[in-house]
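A single protein chain has been omitted; all remaining protein chains appear in their positions.
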Amino acid sequence: MDAVVIESLEPLIAELRSRGFAVVGPVVRDGAIRFEEIASAGRLARGVTDDQEPGRYRLRETGDEMIFSFAASPDSAKRYTQPPRQALFRMRGERIEEAEEEAPRIALLGVRACDLAAIGVQDRVFLGGRHPDPAYRLRREALLLVAVNCAVPGGTCFCVSMGTGPRVTAGHDIALTELAAPHRFVVEIGSERGEEIVRALPRAPASARDQADAEEVSRTAAGRMGRQVETEGIQERLSAHDSPRWQQVGARCLTCANCTMVCPTCFCTTVEDSTSLADGTAERVERWDSCFTLGFSEVNGTPVRGSNPGRYRQWLTHKFSTWIDQFGMSGCVGCGRCITWCPVGIDVTEELANLP
Amino acid sequence: MISHPMTPVVYRVRSRRPDRVDTVTLTLEPLRGDCPPFLPGQFTMLYAPGVGEIPVSISGRSRSGGYAQTIRAVGAVSAALCGKRPGEVVGVRGPYGHGWGVPAAAGLDVVVAAGGLGIAPLRPVVRALLAGRDRYGRVSVIAGARSPATLMYPRELARWSRQGADVQVIVDHPDHAWHGPVGLVTRLVDRIVFEPRRTHAFVCGPEAMMRATAEELLRRGVAPARVELSLERNMKCAVVRCGHCQFGPLFVCEDGPVLGYDRAGPMLAVAEL
Partner (left out) sequence: MDEQAPRLAVWKFASCDGCQLTLLDCEDELLSVAARLEIAYFLEASSAPGPGPYDLSLVEGSITTPEDLERIRHVRRVSRRLVTIGACATAGGVQALRDFAGVKEFASVVYARPDYIATLDRSTPISAHVPVDFELRGCPIDRRQLLEVISAFLAGRRPVVPAHSVCVECKARGNVCVMVAHGTPCLGPVTQAGCGALCPSFNRGCYGCFGPMESPNAAGLNHWLRGLGMSTPELVRIYRTYHATTEPFQRAAEEAEEHG
């Protein structure tokens, strides 16, 4: 199906909801763009943009009618693909019962090319190895991805460097490009499921001008990256285990784990065991963990990575280098969240640039 | 739906043999069906219900086909596992991991070096070597312990000696009855006979002991790739998803725990890797 144009998101949201999807889209809440369930397009953020820099995020009103004029939200798709806390099983007596898998159908409206790339990375981690995760698969299959081509990258974005954006090329069901004057959306299809939905919408074929305008959006966005990373030779640079740079960044790093929590690809977890006070039933849950905690590397009571520099080096090296050895792809998609949401503004692109 | 990789299978404790004051060997059998096959050097994740789960190497197969696993009570989970009595149940996942390269030792002299409880994952190696004794050159087993009271498998060490291995033991803190050598396992490397360029070594114990032993073997001329170690790292899943056991580019749960010193040596030399 060729690209089409729609004038409003209302019919799309209604169509998704009628198909049993909870539609999760960008709204303004707590001074940020958050992703939450919406019932209509009226709830979507409108006329706001975000200013992002290391350790700082602010919304700013633009007064225009545009909905998607912002960059990465603090929320990524990870919350839906890999919830922060998941029950694994219960054990009572000699019986183990696996947690019942529930995967409500969710349509994520407004994910970006970097987010799609991140989902691709997580797919590789949770489904690509010898121990595929059936619960992840269920959640993943219940997820419909309505992507939006980035128009206004943030000050901490570097998807162009990581080869993941700004234009959506894969992993989506539907891709939108928001255009102004007149306000409209160019719609491209990424899957059969997506096509079925778009066919049900009031639409017009995209004109040559619509398509040219849409391409211009991505071209302009690509030229406005706030950050960049030289990926050539990056594994070699990250093999400098003894660089004094690690000590310098380690002195700034709070080891608070925020970067790993906001990262859309960081997948590390730990498990917690509990016992019911009422009847002694044992339960095991898996929850987000971080390589910045001391318990993460603890062996016989002593952490392998006890120092701040050691833990920072592990995070950066894994993300940009050893991930490639492990999964055949970089762990970084260039969304910039770790830079913006570091409470003391540590910038991975700067750290990488300063390695020998 | 296929089972989640984090879901254990319920096993029953068939027997419990106290080895040392804080160490026991349990044999475990599934409630239904058979134990999956294992390779020497592989491990399982053992779950003490409601307490937690830890990686434990498989130290042998019982006569009835179960896993023999030796556990030292050092934390809450291992203490709970050590306290399990015959008839009680535990959870088992696995076996997991890349085991010892026993076939690679064919035709060569073999050095098996163990420190403390490190002998547990090496026990199936020695048994395999002695079961096919004529396929190998000299077989030497050197084992160290903190004290005579913590030396593991003393009867088995004697049996291995009768079955054609040169078995030497050393302790760090002797008691009045000890007449053997005193010090670290590395000291025993000088007391055994092997042709360095035609030798394969299996080393397991505390990390410092493994590095010192490997370096000593290398100094004697054994090739780094022919010295295998079994690494220990924090491990919550054993199925490449928790991320805890990363060691440079490797996941110890899948790429290890057994690694050649050619790969492990340079990485072990990096602090906090």
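Residue numbering begins at 1 within each chain, and the chains themselves are lettered A and B in the order written.
In this section, a residue touches a chain if its C-beta (ideal position, glycine included) is under 8 Å from a C-beta of that chain, and two chains touch if they have at least 3 such contacts.
All values derive from a computational prediction rather than experimental measurement.
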item	value
Selected residue (touches chain absent from view) among A:Met1, A:Ala180, A:Ala204 or A:Leu294	A:Leu294
Absent-chain contact - pick from A:Thr49, A:Ser243, A:Asn308 or A:Thr349	A:Asn308
Positions on chain A where the hidden chain makes contact	29-32, 34, 55-58, 74-75, 79, 84-85, 251-258, 261-262, 272-278, 280, 282, 287-288, 290, 292-295, 308, 340-345
Contact set of chain B toward the excluded chain (per top definition)	50-52, 75-77, 79-80
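One rule holds for everything that comes next: only the chains that are shown with their structure count from here on.
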item	value
Chain centre separation (chain A, chain B; CA means) in Å	41
Of chain B, residues touching chain A in the complex	1-10, 31, 47, 49-53, 74-75, 89, 91, 232-234, 236-237, 239-244, 246, 248-249, 251, 254, 270-273
Complex interface listing, chain A residues touching chain B	88-89, 91, 94-96, 98, 101, 125-126, 129-135, 241, 267-271, 273-275, 280, 282, 284, 286, 289, 291, 295-301, 304-307, 310-311, 313-314, 318, 321-322, 325-326
